[in-house]
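Okay, so here's the structure we're looking at.
Only one protein chain is missing; all other protein chains are in place.
After this line comes chain A, so read on.
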Amino acid sequence: MCKDFTITVFTEDHIGLLNRITSVFTRRHLNIESLNTSESQIPGIHRFTIVLNTTEEIVQKIVLQLEKQVEVIKAVYHLDEETVFQEITLFKVSVEQAAQHNLVERLIRDKNARILSVEQDFMIIEKTGHKAENDDLLEFLRPFGLIDYVKSGRVSLIKPDEELKNLHELVNEAKQANNNQSFN
């Protein structure tokens, strides 16, 4: 049965690694739902958050293939309920229409959105939430002069702390073993 899985990958911060990571998916003809990269709380270590809609069997194999890459330190996968996650959508809406339909108040009060910027012709609205909530707002705005929108990938933190502790240990251990080495 297909479900959304969030894959978290901790890697070295090297050029080309994004390519190597995505080719693990490309090879198996898998479509990545979303992908986000950022630094991690461990200096020098990069963090990928990848959402994949697939079966548990496939995601298990993918995670092993990811870990097999030399510059990947750790890869784990989780179900939605094991993580806290958010996505952002930004909307560009016509100021005139928003005023006509009294949107601003409804947006802020009912939909938990924020106004980021108001220009002469348009305003930028931000909504942070789960995909369904953001999409819900998208549908709400469509009839009211929606000019443009953009969605971010998912960012997520893993609830069980164990795995991160292991990661810290892994990195420290390796750092010590690595001390006599200038290049990694």
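Heads up, the rule we're going with is that contacts are C-beta pairs under 8 Å (C-beta built on N, C-alpha and C of every residue); 3 or more make two chains touch, one makes a residue touch a chain; residues count from 1.
Basically, contacts and distances are computed from a predicted model.
Taking the options "Nitrate reductase subunit beta", "Formate dehydrogenase subunit alpha", "Acetolactate synthase" or "Cytochrome-c oxidase, cbb3-type subunit II" in turn, only "Acetolactate synthase" matches the UniProt protein name of the chain that is not displayed.
In the full complex, chain A makes contact with the omitted chain through residues 11-12, 15-16, 19-20, 23, 26-27, 60-61, 64-65, 67-68, 70-73, 171, 174-175, 177-178, 180-184.
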